[in-house]
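Here the complex is missing a single protein chain, while all its other protein chains stay put.
Coming up: chain A.
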Amino acid sequence: MCSLALFPPPLPYGQTTVCESNNELLSGSSSEDQLKQDFSPPSLSFPRESLKLHSRTENSSKAAFLDHSETLWMRSAAAWRDGGLTGLLNEITNSHPHVPKWLSMSSGCILALLRWVSSFHGSLFPHLTLSSEDMIAEFSQVLNWSDCVVRAFAWHPHTDKFAVALLDDSIKIYNPKSATTPTLKHRLQRNVAVVQWKPLCASALAVGCQNCLLVWHVDPCSLSTRPSAGCAHVLSHPGHAPVTSIAWSPSGSLLLSASPMDTAMMVWDVAAESCVPLQRVGGGGVTFLSWSPDGSHVLASTPSALFRVWETRMWTCERWPCIKGRCQSGCWSPDGSRLLFTVQGETVIYALTFTNTPAVPSGTSKGPHAAVVVADLSETTFNTPDGDIVVGGEIQSLAWDPRGERLAVLLKGDPRAADRSPIIAVFKTRVSPIFELLPCGFVQGEPGAEPRLMQFHPNFRHGALLTVCWSSGRITHVPFYFLSASIPRLGPSGSPTLPHVQERPADFANQSLFTELIS
């Protein structure tokens, strides 16, 4: 088993990780200019002060106007429209002099009953009592989402452009080949939790936010810097908000969305704006989705100690109950055969192996029987010239580069202890012929900046390129230069993963070869 003790110690204070070259991580002070390379995506910075934040939410503007006395009838209708049944009952209960006593009494009783029932429901699933903003923060892959300047980030799967969602609810699109940076704003685009580009398409960007799902069509040839709201399609379904995770199918035909409030996972046909809810009992919602790169499986985690792995041909699922907590994050190997995931409250990475048999036409995949621990990230103390540094703990998110050679792990750290800030640990991995996990090193930013969000570039030619969004509002790119051990990709900009026809031995997952190699 790979553990943090085998890692090289973190960099001394003031040094930042620049790149990996010749099998070691190079560091430099922040002023040092980066290595020359033929592709350098822009390193951006969004200082918090430069963003115009909303001074107040939309609902609170009510207080700015004079109170206007309406009839009870009108007020009830408005309450029904704004707040549904609870709003109506509230309104009736609160307008004492205008309604008969028995009516206000009975509505008060019904309201109390409803609250009691919902509190009972909430005690089963505590996350239902959270406000939608807190819920996004709780289940987002971004560390400390509510305080983060960059709230979501997405590379385009085929080109070098990327989208950045900011704290002020706008989304900016950067393309190194074009001078214009379109800014996307929409009335419904609030509290963006996740963005993702549609594969096999140049323009479509899906955005999951507080009340709905938006699909923007940003014409790459257009010179407009502010695409109109008409370029966005709103996809919404009653009860399906806030959206905390979305996933496009690798073939670009379907979009999945998940909300912790809704037990059903939605499969959207975006062009037709229609959806098919996939509902299963248990879990109390869906928090995180990840579609395997070969398109055969989908990981869907729930707020309870349970996650599901869906098979995408007939949309059946396997239940995977966890012991300790919910599944916090997960990622797939490029061939879709292996799933790495982490569980809240534990400091290890688990692996599941799916032996896909393409010969079986029914599409049923014989799943594994148990997950294997592949890495232990519990707290480890490093002796450095600056003193002892403690690294390790719970894991916020995982990212695996598209070639399956580097695995980045964002460790949460401990916000109460000053010396245990969040950090990114990077492993070297190999998927075939056998699964291996070797330590690579830690990625550190400028002093005081904590990593919040990370993503690998989907087709970096010289190895892997990890993009990290820092708490300071900076976005930096850390290249890992290596020669790929696997067959070189065909096509200029990354071809889709080719299905692996050859059979792997089914039982090697139980022999932990990766432990023997390193310990």
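Rule of thumb we're sticking to: a contact is a pair of C-beta atoms (placed from the backbone, for glycine too) under 8 Å apart; a residue touches a chain by one contact, two chains touch by 3 or more; residues count from 1.
Convention: contacts and distances are computed from a predicted model.
**Student:** Mind telling me which option in "Cytoplasmic tRNA 2-thiolation protein 2", "Aminotransferase class I/classII large domain-containing protein", "Nucleoporin NDC1" or "IBH1-like N-terminal domain-containing protein" is what UniProt lists for the chain we can't see?
**Tutor:** "Nucleoporin NDC1"
**Student:** Looking at the whole complex, which of A:87, A:252 or A:325 touches the chain that is not displayed?
**Tutor:** Among A:87, A:252 or A:325, only A:252 touches the chain that is not shown.
**Student:** Looking at A:43, A:279 or A:384, which makes contact with the chain not pictured?
**Tutor:** A:279
**Student:** Touching the left-out chain: which of A:124, A:314 or A:483?
**Tutor:** Checking the options A:124, A:314 or A:483, the one contacting the hidden chain is A:314.
**Student:** Pick from A:24, A:269, A:379 or A:419: which residue touches the chain that isn't shown?
**Tutor:** The single option touching the absent chain is A:269.
**Student:** Pick out the residues on chain A that sit against the missing chain.
**Tutor:** 156, 158-159, 200-203, 220-221, 233, 251-254, 267, 269-274, 276-279, 313-316, 358-359, 361, 363, 490-496, 498-499, 501
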